[in-house]
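Here the structure is laid out as structure tokens; the discussion comes afterwards.
Note that this complex is displayed minus one protein chain, with the remaining chains in position.
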Amino acid sequence: MGAFFRLQWSGILVGIIAGGIALALSAPAFLSEFNLFVLLRSICVSLLVAYAQMVMLGVGQMNLSVGALGGLVAVVTGGLMDALGVPTLPAIMIGVAAGGAAGFVNGWLTVRTGINGFIVTLATASAFAGINLGITKAVPFYNLPADFVAFGNGRVGLFPLLLIVPLLVTVVLALFFARAVPGRHMLAVGGNAPAAQLSGVSVPRAIISAHVLSGLLAAVAGVLAVAQLGSAQPTIGSDWLLISFAAPIIGGASLAGGAISIVGTLLAVVLIGLIQNAMVLVKVDPYWVQFLLGALILAAVWFNRYRAIKVGEI
Amino acid sequence: MDPAPRRTLTSLLLRGSTQAGLFVILVVLWVVFANLAPGFLSKFNLNSLLRSVAVDIVVGFAQMVVLATGGMNLSVGAIGVCAVMFSGYLMQVLGLPIPVAIAGTLALGALLGWLNGFAIVKTGVNSFVVTLASASLFSGGMLILTKAVPLNGLPAEFGAFGKSAVGPAIGSMPAIPSLAVVALAIGLGLYVLFKHSTLGRQILAVGANARAAEMSGIPVDRTIVFVHALSGALAAAAALMLTARLAAAMPAVAGDDWLLPSFLAPVIGGTALSGGIVSVVGTILGALLVSTIRSGLLVLEIGNFWLPLFLGAFLLAAILVERGRAAYVAREQARRA
Partner (left out) sequence: MALTVDKASKSFPGVRALKDASLELRSGEVHALMGENGAGKSTLIKIITGVHRPDGGRLLLDGQDVLFASPRDAIRLGISAVHQERNLIPRFSVAENILLENLPRRTGLVDYARANAEAKKYLEMIGLVVDTRTEVRHLSVAQMQMVEIAKALSHEAKVLLLDEPTASLTGEEADALFALVQRLKAQGAAILFVSHKLEEVLAIGEPMANMTRGRLIEAMIGRAERIAVVRPPKAATGAVKLEASGVATAAGHRDISFTVRRGEILGLYGLVGAGRTELARALVGKDKLSGGTLSIDGKPAVIRSVEEALKRHRIGYLSEDRKYEGVVLLHPIRFNVAMTIWDRLARFLGFQTAAGERRATEPFARQLEIRTPSLEQSVGNLSGGNQQKVSLAKWLAAKVDLLIIDEPTVGIDIKTKAYIHELIGKLADDGLAILLISSELPEMVALADRILVMHEFRIVDGFDNDRSYEAMSRKVMGAIHRHSDEAVAVE
């Protein structure tokens, strides 16, 4: 296990370090405190989005509604604060709980109806987006509490306050998947569902739990996105699909399930953030980001496959 | 002996095919919408409905052929936008004759699809991941090259074709738009492919059980590359139809917007996500159903905003009803056996 993942990280890590050095040399602005702050802040939401999908890949499923769900939570939370005047903390808690509930709906539908999780979450993605648009009529909520917006913009040196949340989540998730029984059971189901079932692991429960966890993570991502933007935009989440799959897959997760890497995902998000930052710094067409991201995914999966064959895993 | 089954409407519905069931739902919806909103059956509304559904049908086909092998193509929309802009480039910038431009665009679609298939087969990576990445590559590349600037100076004949119709208008029924005829012709071609050709059979065998197909000497890799190329060509065809309908090549019209419809039409129509089963007629009916709901809700002024909610809920409901029906039929058969 160690050798496998270490090799995984090393590739991405080398990419990050080499890219960082190249950027520092070619664009001095890269190492400025403000730029590093912007870079780190841009990672926060992406990381949670990536985790939301990583959890699903762990149990061997997909969640296409990550973005729509996050967007819905964003406007629900924003709406509670702006239109209904709910204080910050209760509003966030209600929003995140709604995300968990939406995740439960995904999981329950997948388990109970036996419909492929891909189709279920494709459909609920549409439904969540519909509720989002129905609530907002495509108009954002701007009037958010000052403390909330301040949290989104605050920093200590080059570290954004926002970063606290994803770091905390990273530690909890790492512990959860390495040491907690429900986490191990999720990975067992992803690795070999019939075997897990015969061993007395409840497969439906593991799948539903994974969907709830995914919903909660996407919800937190939605709330952070609102804090970062300073307004609850109905478009939040609409561009999360690609990154949600890209980061865990570049980080070494397999679509077949049961194999995920938290550190790999974390580093992949950093690498993607670095690329986006570089595009801005060297003033390249922003469209290149999308192009490079696609190329990066292909290169990563191809490399993974190649390495697995070399090591003799396939 | 069994008693003769009663030929009630419910038993017919329950025993019939998915497609028959869809047809009934479709008729019911049309009756409901026609009664609730007189505008629904207006010449204008029907004409625009048919012209937009024609594009959706072909988009659905582009996904359907890949689903037939048990794969997916998330880059249908990205290939679509590439094809939209490429056709505009060929006609407006290079000034090529329309047939040449059409052929060139279809070839581009097939090439991009072929690249997908090639990458899937060569790397052995899941089609979902490959086409997710290539969608990003294709649309990113297109935006880099075009700077997202639309092309508005297409030949007039091309736009005129998008508005043209075949046959006479009867009463309030409009003439059949040429685009719908094109969609039906493509459907006919695919029907023949799957029903009456070696290639179609190979596709279905690969989709139902790729290992068994390979162990029976069927070239699985070549088949997969072929369906992806076909999917790309179909996405390009849909893109051409859309460009003709809008009489302009705009980069923002396809892309992500095609993801849901591309799955909706075939899946509602009875094409299995796990592969091996396709229904051309079902895909046409599925696309019609989605467009009918969309158009009906618009005419009823329920509002554009809630539309995705209805579509998502409807997709789930449609699949659930179909599963229930199939399970009922299976139980009936088991009871008889």
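Chains: A and B, in written order; residue numbering restarts at 1 for each.
Keep this in mind: contacts are C-beta pairs under 8 Å (C-beta built on N, C-alpha and C of every residue); 3 or more make two chains touch, one makes a residue touch a chain.
Just so you know, these numbers come straight off a predicted model, no measurement behind them.
Of the listed positions B:38, B:153 or B:219, the one in contact with the omitted chain in the full complex is B:219.
Screening B:74, B:205 or B:319 for touch with the missing chain picks out B:205.
On the side of subunit A, touch with the chain left out of the figure occurs at residues 1, 175, 179-181, 184, 187-188, 191-192, 194-202, 258-259, 313.
In the full complex, subunit B contacts the hidden chain through residues 196-199, 201-202, 204-205, 208-209, 211-219, 276-277, 330, 334.
To be clear about the criterion, only the chains that are shown with their structure count from here on.
Rounded to whole angstrom, the centroid-to-centroid distance between subunit A and subunit B, based on C-alpha atoms, equals 30 Å. Of all residues in subunit A, those touching subunit B in their complex are 62, 109, 113-116, 118-120, 122-131, 133-134, 137-138, 238, 241-242, 245-246, 249, 255, 285, 287-295, 297-298, 301-302, 305, 314.
Put simply, subunit B touches subunit A in their complex at residues 72, 119, 123-126, 128-130, 132-141, 143-144, 147-148, 256, 259-260, 263, 267, 273-274, 303-313, 315-316, 319-320, 323.
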